[in-house]
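Sharing a structure with you now.
Excluded from the complex is one protein chain; the other protein chains are retained at their positions.
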Amino acid sequence: MTTGALLPVFALMTSLTAAVIIFTLPEQKHQLRTAVNLIAAVLKLLLVGLMIWGVFQGREYGISFPMIPGVEFVLRADALAMLFAGLSASWWLLTTVYAVGYLEDSPNRSRFFGFFSLCVASTMGIALAGNLFTFFLFYEMLTLSTYPLVVHRGTQQALRAGRTYIIYTLTGGAVLLFGIAMLHGFSGDLPFRPGGHFADMSPDLQAPLTLVFVILIAGLGVKAAIVPLHGWLPTAMVAPAPVSALLHAVAVVKAGAFGIVRVVFEIYGLETANALGLLWGLAAIAAFTIIYGSARALSQSDLKRRLAFSTVSQVSYIILGLCLAGPVGVAGGLVHLVHQGVMKITLFFCAGNYAETLGIHRIDELDGAGRRMPGTSVAFTLAAFGMIGTPPLAGFITKWTMGTGALAAGMDWVIAVLVISSLLNAAYFLPVLNRIWFREQKNAWPEERQWGRFETSAWLLWPPLITAGFLVLAGLLASASFSPLGWVELIVAREVDL
Amino acid sequence: MTLWLMAGLLFTPLAWAVLTLLAGFRRGRVVTWLGIAIQVLVSLALWAVVVRDGGFQYPLGGWQAPLGIELRVDGLAVTFVLLTALVAAASGLHAGFYLDPDKQWHRYFWPLFWFLWAGLNVVWLGNDLFNLYVGLELISLSAVGLVALGGQSEALRAALRYLMAALLGSLAYLLGVALFYGEFGSLSLSGIASALGQDSSGDGTGFALVLMLFGLALKTALFPMHRWLPPAHGIARSPVSALLSALVVKGSFYIAARLWLELGAPLGSLALAQLLGLLGGMAVFWGGWQALRQRKLKQVVAYSSVAQIGYLFLLFPLTWNTTEAAALQAQQAMTLQVISHALAKAAMFLSAGNLIMSVGSNRVNALAGVSHFLPFSLFSFGLAGVSLMGLPPTGGFAAKWLFLQASLATGQWWWLVVLLGGGLLSAAYVFRVYRASFVEDSNIDHFFHPARRLEIIPMILALLSLGLGLMAEPVLSVMALTFANGEGT
Amino acid sequence: MTPSLLYAFAGAALCGIGLFGFIVISHLLRKLLAFNLMGSGVFLVLVGLAQHRSGPDPVPQALVLTGIVVAIAATALAVVLIRRYFHLSGKTALEDPARDTLPHQGPREVREAPRE
Amino acid sequence: MAEWLLDVLLVIALLVTAGSVLWSRDLFRAVVFFIAFGLLMALAWVRLHAPDVALAEAAIGAGLTGVLLLDAARHLSNGKSGGDDNKEEPS
């Protein structure tokens, strides 16, 4: 076994080990805990960077061993895996920094950071999983490790949200398991493989394959918050802001979306899925979700709930991109995995800052917040414009690429969906920006800003600024080979042989 | 070497039962530590021998079957012997610190504990129908004695209920043995199986099989004959509950499974197989639903046993008249379910005992806010719960997966409802406990941390049950080992 | 038909009578009597059936001896338990223990329930 | 034929005694019937050419169990006994 084979294992172990250490640390050892957290996060980022570099060079890292008769445990670092792994590793570092600031002086931090690390470990596992079975393993682990984060506050509301969350996700997990078991039943253990496994399937397999596809998507769709299965997401907003950032931007919804990507690309194969007529249905649902989510966001008065519905809408961009079934469209979908992540994490960081510093939860309380917290507000504004799709920000890149892809695939109606969605985005973000920047302050803030100090704690301020900077760069430098778009094009070149 | 190992395996628990009977609680504890060490080592060595050389028959007293009693030492048997050694050692060590040494009657825990262990080994290794009966009685009576320990009114009620059920079950089994002896003139299970194979004139013994399965199902607390279990397992001291749930119910199930696998094909019927599976399925739902409604923590765990036992009975429909591959999967699933449930349930009862000790109440609601103190036992409880829910990578998941595959392969898709629905239901009752522990607005301000040694034991068991899913393949390869000389299964 | 078989059938009938008593009667001591009747029935079936063809067969007789000892052990233990149970609770039957479950509304209600 | 008659009579006696054990009103009487049943069983074992079992049955089944149960029955009917004939589902 070479070191290369062990890289994915190490990447997993960093956060697992961190979790174990943190759980055993006494509650009062805040500094030591923060140190452990940050060291593990940096270490993991380095490891992932190393793997990204290797994968870029055309190497592959992987390890597998038999687990249950007929089933292998497979970890494999390919280009697609690295997209998600890179996303989660870098956002883990930032979210950790943010969470340290956010949870200052609050109880149960040991518990929080322990489960937080477990959650990141599961995300890493989801990224590196080399077959559906391993994917499922980490997928369920993610469910379990996020539950304590959702109910962290321990209030009745939080506990109710936790219950909703767990009912949705575990049911989804059971459905997914059902699908995996069926698939396994008629074709054995299926490693993820570019091009899929069913390129030349026999005709009598068509009906069961279609059925299994629907079941798999239904199972994964719960986490990806596809419309009728999205109910848990807005409720889970009671969780602390770093958790919301994590749930929305990186871990949970992306796990669902990423799973759908894996199933479509590497189990069925894009062409087969298309040939079975499955992508049409998926595209229709995704389009509906996009519109529905945006429309619902419009009527929310709570900032975090508005952002939550926005997530419902945005995640389906990824799925819609896949359904375009052409290299460009697919690239647009995949790149949104990163772009949506960076934009949404910024928005949630900012929402958290408003709530933590100024006690703002509702949108109509935001009046004049721009002058009190300019840094946060700038970041928020950038991310909001990104969401709307203003050039040259990240969101624009997504929408542009997808639009091109839609034209290439002859699915012109997708353009209409994109336009309507952008208009709706504008409709629910612009009033917020208006309040932040152009309205007079209504009530006195709990604490006024003091000269010579940051508008809020540095731990809280820097993460959104960094992510905001990233989303600008991702837009500006989209054509560079190391940008998300560049990497996605590499994936598409390797994965989709169109 | 092998002969000595076997002698040690059979002798140690019985001898230690006598030794501890003569000692008081504290001295008995020290003596027990030594015994546990010996017994675990012997079990490990025997396991290693079988892994290396394959299984063998062990004629007791030098008399071959059918005249004498032969033990069959194959892969499955030694796997269970080792499992018993692990779980019993954990429960025994835990009990040594958990039970109050100053209560006079706790000294009797040790001899009963050792007799129970001895009885379990008799059952795992037994190949003689009557010997199995005696083994069952050995287990039942010592288990009843352990439940009744302390002699409080509720405990006595539970113990009596348990005793009555166990006696009825044993008699039904014995009646089946009587019919088998009348038909075949032999008591050796493999002898009967080969006689059946030669001239399948098993007329009349079909009813005997039904009787035995019924009796054993009663002792295993299969729905709707489960009503004795929750009071008994709920009221016993936690280490005792761990032993009962983890091992004792498995003993009678194991006999039922062996009977079925050896004699089920000629003597069973489709209706019987499906009926047993159906009852198992109903047990999964009923037990889960009841667990969700219990107020006492240990009652939740006890009802969860009723549910988990239900899964085991899917073995029957999935091995009757099915393809060899599917039947093998079902057997593997059963084995994994037995092992993982034993580990997880023992971990759960032991940690439940610790939690009860910590908060001073046995109610689920009393756990409000305890996660604030990060009790180690809550983690153990949680990890064990993951295995019960059947989420990966636990042993419970591996078992569920194999059952799923077997159901799909045999076209008996209706069991999927049981497997998936049951998992969700168990998630519901496990999360009810988690949820309680996360409540913040409680006025709990003091929390008694039990000794680390009490907390570490359930954690080890829980981790083992968690890791079983990752090690399932090697474990199952041992289970498949039969006899070196090619006879037997 | 031999006398042995007659006894085997008598054993079957005894089993039936015993089972009926065991199911129907709630008084613990009578239950115990029913259990012993059933046990005797099983022993008769065991010996009667085996000796029906081959004449006297020491093996089932030895088994019955073992069985009788096991039965008396169980009976004696049960008597001790019953007597002590009676002493503590004044009851001679196992009625259903008071159900200690949640009300039907579900777990939410329980939070308000007073702690004991 | 006489032997058959003996066996048949013995069997009938066994069954009748067994019935009386279960359905006699008085617990004490039930136990006395049970002792009688044990003695009849001992006879049955003799008829089955099983003298060892017959001895054991007489000593254990009839003798010891009888005394044990008689003692218990006295104890149970002395105290605040519950209803004798409460019907209940199988346990």
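A few notes on this one:
All chains are identified by letter, namely A, B, C and D, in their written order; residue positions are counted from 1 within each chain.
By definition in this document, a contact is a pair of C-beta atoms (placed from the backbone, for glycine too) under 8 Å apart; a residue touches a chain by one contact, two chains touch by 3 or more.
The rule is simple: contacts and distances are computed from a predicted model.
Look at the chain that isn't drawn here: its UniProt entry, checked against "Branched-chain amino acid ABC transporter permease", "Domain related to MnhB subunit of Na+/H+ antiporter", "NADH dehydrogenase subunit M" or "Hydrogenase", names it "Domain related to MnhB subunit of Na+/H+ antiporter". Here the chain not displayed is in touch, across the complete complex, with B, C, D. Note that of D:10, D:27, D:41 or D:68, the residue touching the chain absent from this view is D:68.
Note that of B:92, B:145 or B:251, the residue touching the chain absent from this view is B:145. Within the complete assembly, residues 51-56, 59-60, 63-64, 67-68, 71, 75, 87, 89-90 of chain D touch the chain that is not shown.
The set of chain C residues touching the chain not shown comprises 5, 8-9, 12-13, 15-17, 19-20, 23-24, 45, 49, 52-59, 61-63, 65-66, 68-70, 72-74, 76-77, 79-81, 83-84, 87-88, 115-116.
In the full complex, chain B contacts the hidden chain through residues 3-4, 6-7, 10-11, 14-15, 17-18, 21-22, 58-63, 66-69, 103, 105, 108, 111-112, 115, 118-119, 122, 130-131, 134-135, 137-138, 141-142, 144-145, 148-156, 175, 179, 182-186, 191, 195, 198-199, 201, 203-208, 210-211, 235, 237-238, 298, 353, 356-357, 359-363, 366.
The rule is simple: only the chains that are shown with their structure count from here on.
Just to note, of C-D and A-B, the chains joined by more C-beta pairs in contact are C-D.
Taking each chain's centre as the mean of its C-alpha atoms, chain A lies 43 Å from chain B.
Centroids of chain B and chain D (each the mean of its C-alpha atoms) stand 36 Å apart. If each chain is reduced to the centroid of its CA atoms, chain A and chain C end up 62 Å from each other. Among the residues of chain C, those touching two or more other chains are numbered 22, 82, 94.
Touching two or more other chains at once are residues 91 of chain D.
Within the complex formed with chain B, the chain C residues making contact are 8, 15, 22, 28, 31, 35, 38-39, 42, 45-46, 49-50, 52, 54, 59-60, 63, 66-67, 70, 73-74, 77-78, 81-82, 84-85, 88-89, 94, 97, 100-102, 107, 110-111, 113, 115-116.
Every residue of chain C that touches chain D in the complex is listed here, in rising order: 3-4, 6-7, 9-10, 13-14, 17-18, 20-27, 29-30, 32-34, 36-37, 40, 43-44, 47-48, 51, 55-56, 61-62, 64-65, 68-69, 72, 75-76, 79, 82-83, 86-87, 90-95. Put simply, chain D touches chain C in their complex at residues 3-4, 7-8, 11, 14-15, 18-19, 21-22, 27, 30-31, 34, 37, 41, 44-45, 47-50, 52-53, 56-57, 60-61, 64-65, 68-69, 72-73, 75-76, 79-91.
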